[in-house]
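For reference, the structure is listed below as structure tokens.
What you see is the complex with one protein chain gone and the rest in place.
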Amino acid sequence: MIFDANEYHVQMRVISQPQYLCVIRSVINVIGGKCGLSSTETDHVVLAVDEAVTNVIRHGYKDEPDKEVDISIRPINDKDGQGIEIILDDQCADIKIEQIQKRDLSELKPGGLGIHILYRIMDHVQYDQRPDAQGIRLTLRKFHKQQQD
Amino acid sequence: MIFDANEYHVQMRVISQPQYLCVIRSVINVIGGKCGLSSTETDHVVLAVDEAVTNVIRHGYKDEPDKEVDISIRPINDKDGQGIEIILDDQCADIKIEQIQKRDLSELKPGGLGIHILYRIMDHVQYDQRPDAQGIRLTLRKFHKQQQD
Amino acid sequence: MSNAPTITALPDGVLIAIAGDIDYSCTTALRGSIREELDKKPQRMIIDLQNVPYMDSSGVAVLVEALQAQTKGKRKLAVCCLQDKVKGIFEIARLDMVFKIFNSVDEAKEA
Partner (left out) sequence: MSNAPTITALPDGVLIAIAGDIDYSCTTALRGSIREELDKKPQRMIIDLQNVPYMDSSGVAVLVEALQAQTKGKRKLAVCCLQDKVKGIFEIARLDMVFKIFNSVDEAKEA
């Protein structure tokens, strides 16, 4: 696996098939509360991660069903607050992060909501070319806000 | 990860802390049906895996909270039938598989049920020293039985 | 969503009841089922989401497509019986103002 288990307590490698999205959702759903998120915050993070993984499968891997998505999860508990960090690593070596763009929401059209949802839900959204240059790394963070409980 | 994602569709590495048992249970719970198990069969496999991981944490790692458990899951669909295979790999290099023993159930005492439950639930239970000799590998298989639906 | 949606004829159109989580694993099939009904140009299409605990943007995209097809033909589309999490995504996507959303199938039939 990519990270030290002492930091990223749960790491998963899932094949690039949409039938396993619900497995990823169930993991985030159970871990959210352990990281101090409220149940609404957890629901939102579940959606954000679902959107991000769907994008990797659709746009990154172009629906090829034999690729891998790595998901690494760590609880955050530091000066910034309490929350969750989720890192998605793919192996889409031919994708440039400039291709990953929020769309303008003023016009109604099917699709184009995923990135928008990511940014609305998460406190931190960062795309990087992976250090080893073999794909894209998406880092997501969400902190618990007191008033939302 | 240990296996090819094309065979083992979902692989997880979880830190050796009992607070994450529920994460592992939720994964098995969602995957069971996808592998063709009935919901009762899935419930049973959830219990069996929980018992096996608990044993690794308690007996293998002696409750050290900074070790790793690897869980690899594949759907089975072959001449033996339809079902699920789950492989647990630990890094307990000092455990010999002979130490892992079912207890006699005729006497009532607290504890000693885990291995018994594993064998009652699963169709295949196999402990091996890991090929790299760094720990124990437990291979579990459960097939769907028509009449149990 | 592992089952096909349940299609029921209405005097002036069609009621489509979906069951199960709607995500990218089922939206291609769902889009197909809904297009088939759209092609019949129903005066009213009601999409009943009462048995949908979860939907992501790939599901929303299918609904937006249906809304556009119906609106273009000056026909009606309503969605009804949204569970909380599904309401959440409509709000996050700011589509709660774009769709006609009702609390019951009956209200959607009358509107």
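Labels A, B and C are assigned to the chains in the order they are written; within every chain, residues are numbered from 1.
What we mean here is this: a contact is a pair of C-beta atoms (placed from the backbone, for glycine too) under 8 Å apart; a residue touches a chain by one contact, two chains touch by 3 or more.
Note that the structure is a prediction, hence the values are computed from the model and not measured.
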Visible chains that the absent chain touches, using the contact criterion stated earlier: B
Full-complex contact with the absent chain, from B:R25, B:R74 or B:H144: B:R25
Touching residues (missing chain, whole complex) on chain B: 17-19, 21-22, 25, 40, 43-44, 47, 50-51, 54, 57-58, 105, 108-111, 113-114, 116-117, 120-121
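In the analysis below, only the chains that are shown with their structure count from here on.
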Centre distance in Å when chain B and chain C are each reduced to the mean of their C-alpha atoms: 41
Chain A-chain B separation of Cα centroids, rounded to whole Å: 27
